[in-house]
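For this depiction, one protein chain was excluded, whereas all remaining protein chains were kept in their positions.
All chains are identified by letter, namely A and B, in their written order; residue positions are counted from 1 within each chain.
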Amino acid sequence: MARLLEIRGLEKQFLLHILNGKRIAALHSIDCEIEEGEILGLTGKSGSGKSTLMKCLYRTYLPTAGQILYHSASLGPVDLARADEHTIIHLRRTEITYCSQFLQVIPRVPALDVVAEPMIRRGADREAALGRAREAFERLGLPTELWDAFPATFSGGEQQRINIARAVISGPRFLLLDEPTASLDAKTKDAVIDMILELRQSGCSIALISHDAHTMQRLASRRLHLAEGRMEEEVHA
Amino acid sequence: MNDMALNSGWLLRVRGLTKIYGQPDGDSIARTGPQASTNICPVTGAIVACAGIDFDLYPGEVLGVVGESGSGKSTLVQLLYFDQPPTAGSAFFTALDNGTTDLFTLSNQRRRHVRNHLLGMVYQNPRDGLNFNFTAGGNIAEKLIMAGSMNVASIRERSSNLLRQTEVPVARMDQTPRTFSGGMQQRVQISKAIANHPPLLFLDEVTSGLDVSVQAKVLDMIRQIQSELGISMIVVSHDLGVIRMLTDRTLVLKNGRIVESGLTDQILQDPQHAYTQLLVSSLL
Partner (left out) sequence: MIENKKFQSAYNFAFLDERTKREIRRKILKAIALPGYQVPYSSPEMPIARGWGTGGLHVSLAIIGRKDVFKVIDQGSDASVNACSLRQFIERMTGCRTTVDTAEATLIQTRHRIPEEILTEQQILVFQVPQPEILRGVERLETRTRSMHAEADYSKLWVSLYEAYVRYGSLMRGAGYPVRVNGRYMMSPSPIPRWDVPNLSDARCLYLFGAGREKRIYAIPPHTVVEPLEFEDVRFRVEDWGATACAYSNARDAFLDEIYEDDSSRKFVVNDSNFLDKLRTGPRPPQRLFRNPQ
């Protein structure tokens, strides 16, 4: 298996000017790798730094030190911690997708369009993208009357399914999944897990955060445990 | 469009853009800025609206410019749209002479060509962007005529398509925008701005002053136009919600200087500069 990602000495501190320059250390010298086609599960208590790590990988957080070497299909090796913004935007549009547990609602855009959008952005035909979106909604059991509705008023579980459908059908090469099954019932949870496994089959590598033991057990091929911003142990699934 | 971002490099390159009103001396720029918390030179009284602005805009990219009133963000786009001349600085635009010519050195005639063919502007106040003595269709026709369209039937067809695209009832095409609602005036302005398929569009506080539902509609329309036509945009707003929804990358301006720039979600979730942190923490 080829290496997709290498993290070396990653540090993240928050410097809070509005609290008189207080520093909060969130990650301490993180080292780890992700191989192509693997699902790396991140475990740890709330506040242990799992989401911070994910956001550093997506560059929503600016790493304070260290290196995140990502082997891009189109650009070759890229240090996500230092790469210029245009490279990051390019990678986000073509290879790396972030799927959080919260939906960033776009006002007055129907659910189907929200889901189809990233696929269209990647050059897919609009009708084909909408077809894939419908298919995903069906599998995730989203009631048909919601498909053309605006997601702003949806329940947490419904919004989460939209998020997952959006992330999965865009066909990412590297997917960051933050609590994909948090507010779903058992049946939907399994549908989500199946979809993610299929995505992995197609060659996608995934970093996963989940507090749900079942999800973690079914999905993660390898696990890393974080505590107080440090990598503690490596658990083989 | 998206893949072009890396292959063809920047679309617009701005360097050292500066606008000073009044009579500055050699140190006026040094005496102003975020460290001095003012853009008025204490010695000469000159107003440094913006100074030393550097940035690159990429094809298909939407760049946000945020900052409080008086931070110089509107001045920035007005300079680039030739509404006023800069005091110093240069701007290169690959749609013109392959980016080898500084926009600010152009003759008036070429400048107008760039304005009409290669740029679009949507102002906060529709009166700045529309001629209220002309009909809505006439306002759009002006841009089309400037681009050489000399056939009334095709001008009217294109205008009505543009109005349809921006959800303005075509039945109102032959009325003056004076009788339109604020949201509709803004949409006519957008129709006019995109009439000649410019590769670059400036949006200056387009949704300020509109009520929330109309605002959402206008924003959605801008998003649609952006994804359908792949137009690059510079979006000026003091509203971080607008910036979050529309932009990929953001410049934060204070007292006429860029204090921070980065990916929009990074600016909003992990702001580095004290001022940006204050701005973000003031978000409702």
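Here is the rule we use: a residue touches a chain if its C-beta (ideal position, glycine included) is under 8 Å from a C-beta of that chain, and two chains touch if they have at least 3 such contacts.
All values derive from a computational prediction rather than experimental measurement.
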Touched by the hidden chain, restricted to displayed chains: B
Of B:36, B:118, B:146 or B:280, the residue in touch with the unshown chain: B:146
Per the touch definition above, residue among B:135, B:166 or B:189 touching the missing chain: B:135
Identified contact with the non-displayed chain, of B:11, B:66, B:114 or B:155: B:155
Positions on subunit B contacted by the hidden chain, ascending: 108-109, 112, 116, 131, 134-135, 137-139, 141-142, 145-146, 150-153, 155, 174
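Heads up, the rule we're going with is that only the chains that are shown with their structure count from here on.
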List of subunit A residues in touch with subunit B within their complex: 14-18, 55, 59-62, 75, 85-90, 93-94, 104, 106-109, 117, 120-123
In the complex with subunit A, residue positions of subunit B that touch it: 2-3, 5-6, 56, 58, 61, 216-217, 219-220, 223, 227, 244-245, 248-249, 261-263, 265-266, 269-270, 272-274, 277-278, 281
